[in-house]
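Just one protein chain is left out here, and the rest sit where they should.
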Amino acid sequence: MGEVTRTVTIDGSEQGFATTKFDALLSWARKYSLFQYPFVTACCGMEFMSTVSPRFDIARFGAEAPRFSPRQSDVLWVVGTISQRQAPVLRRIYEQMMDPKWVIAFGTCASCGGFYDNYTTVPGLDKIIPCDVYIPGCPPRPEAILDGLMLLQDKIASGDRRPGVVKPRQDPADPKNDLVTLRTSASGRDE
Amino acid sequence: MEPLDIDLEEGELELPSEPMHLNLGPSHPAMHGTVRIVLELSGESISKADVQIGYLHRGFEKMCERGTWTQVFPYVDRLNYVSPMLNNVGYALAVEKLCGLVVPDRCQWYRMALGELARMSDHLTCTGAMAMELGAFTPFLWAIKAREMIWDILEEETGARLTHSFGRIGGMAKPPTPAFKELVRGTVPRVLQLMNECEKMLLKNRIFLDRLENVGIISGKDAIALGWTGPCLRASGVDYDVRKAHPYLKYDEVDFDVPLGKKGDTLDRFLVRVEELQQCGRILSQICDRMPDDGPVNCDDPRYVLPEKQDVYTTIEATIQHFKLVMEGAKIPKGEVYSYTEGGNGELGFYLVSDGSGTPYRVRIRPPCFQITNGLSRLITGRMLSDIIPIFGSINMIGGECDH
Partner (left out) sequence: MSEAALSRLKERFGAAILETSSFLGDDTAVVDAARWKEIALFLRDDSKLSFDMPIDLCGVDYPERLPRMEVVLHVYSTSLRHRLRMKARVGDDEMNGAEIDSLVPVWSGVEWLERETYDMSGVTFRGHPDLRRILMYPEFEGHPLRKDYAANRTQPLIPYRTEEEAGVPLEKLAPFGPDEGMSFGRRPHLPHSEN
């Protein structure tokens, strides 16, 4: 519930109250009630389906309600390849969303065009609209997707709008092979 | 007193209405993100429909002309992304036809097994998504649960959940894992049982039936002239399944039925898919019985097949061979060929033109649902607006494949 500044319990009673900053409370509420708009175009949509369904169950993170109207949603999942033909549609949807709004680039294609480096593919949705979280993978595994969602929640809580990339939990390049921590710090920027 | 029921012409009672234009998609939840249908409505019935595809055109054919023949595999994975393995197998067979290669028995069974698993995942997704679009969310969750089980096997075999890129020219990337048969034997009955439950739940539901029955009827003759293949064609009563009509791999040695529909309506298309799932189960159990446990998986042809990894590190010949195959690509003989297999949606064809070099000159895919989507506007014209959803769901249009 954000950063609790003070808790008070009334003597001889189980009741009490806590104080926090209004902003912190607001972002706490936002973080756990994400209404999502899945802009599903391609293969990544299959993994998106899996993530929504029982085994991975995105509902655990307070983000189960898909809204197929951009006006009612606050996270835009861009799932799949964005072709040049689709680009105006995507931008229009983004513009119709109400503030505050966040964008997740789901998969390599949405992040940078993937291996479709050709006449018809937009090399990443950030050429069209701002993006908050990039989830690499072709398609990303559901675990990575959940990591991406958690990263976004951290960003919402800290009010950080700089883009972040989901890193593998286990970094194969790290000699110690330590767990790479999700960037949960307020700075949110990966070094 | 004057009678109240003055004679009024039917026409006078009706309010004048202007045709209304409605734009469905391209980002509509039931349009799978990639189709736009521009409709002209009079009241609620559709008087004209213009189906526009191309929102997921990714330049597949152009990209194929840039790499080696083997580098096409990842791209074919992403054509029909619900059953990538079938595309892998189809493309591998096409290239092998051009080279005159025949893969060893074990590999043929293996390809069939993986292909049938992929087909199951395709049909599960299609039926599940269709039910969801009609408001039945539970069957969708069950179907996805069943699909996860199948993907578990595929992941165990190939290392990837969805995009396997597992086919190779003249074989497969890896031999089957030791537990493969056991996994299949254990999983398939559970999947079929889940599907039975879905079926029971849906087919006893009046709403579901009413929305499917007698909706989107197409006759066998029309379907043929449109070039429909696969479950959609069979739902119209035409007995054409590539696996039966022109058996490839070992399909002539296994025993299975080709379910046929009678009317060619949306319900028939749904039922044909459900029944095909059972047939896949039958085929898979026969494959498990007959697939040899050892023996080579790849052809022994150094012109096309990568050498053993161990040899690459120890002998110079294998190193050179590996280098040549990876850097220049396998040189596929000059010529052109059309090869076809039964994909998830119908006849999946590859028309390859080779000029004898390591790079394809032209790779043309014949995506089954391109032709099927071509018939969509015909099916929905004259129907009600709400019929679009079941009809569109039943033809199982896959954007990646349809838009190339």
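In this document, chain identifiers A and B correspond to the written order of the chains, with residue numbering beginning at 1 in each.
Keep in mind that, in the parts below, contacts are C-beta pairs under 8 Å (C-beta built on N, C-alpha and C of every residue); 3 or more make two chains touch, one makes a residue touch a chain.
What you are looking at is a predicted structure, and each value in this text was computed from that prediction instead of being measured.
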Quiz item: Which listed residue (B:Asn205, B:Ser357 or B:Thr381) would be found touching the missing chain in the intact complex?
Solution: B:Ser357
Self-check item: subunit A, residues in touch with the chain not shown (by the definition above)
Solution: 84-85, 87-88, 91, 112-115, 117-120, 122-124, 126-130, 162-163
Self-check item: Chain not shown, touching residues in subunit B
Solution: 52-54, 57, 59, 61-63, 65-68, 71, 97-98, 100, 222, 224-229, 238, 240, 245-246, 326-329, 335-338, 340, 347, 349, 351, 353, 357-359, 361-362, 364, 366, 370-371, 373-375, 403-404
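Methods note: only the chains that are shown with their structure count from here on.
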Quiz item: Between subunit A and subunit B, what's the gap in Å when you average each chain's C-alpha atoms?
Solution: 31
Self-check item: Footprint of subunit B on subunit A - complex, ascending
Solution: 38-43, 45-47, 49-50, 53-55, 66, 68, 79-81, 83, 85-86, 89-90, 93, 115-116, 118-121, 138-139, 141
Self-check item: subunit A partner contacts - residues on subunit B that touch it in the complex
Solution: 26-29, 32-34, 54-59, 62-63, 74-75, 78, 81-82, 125, 129, 140-141, 144-145, 147-148, 151, 161-163, 399-400
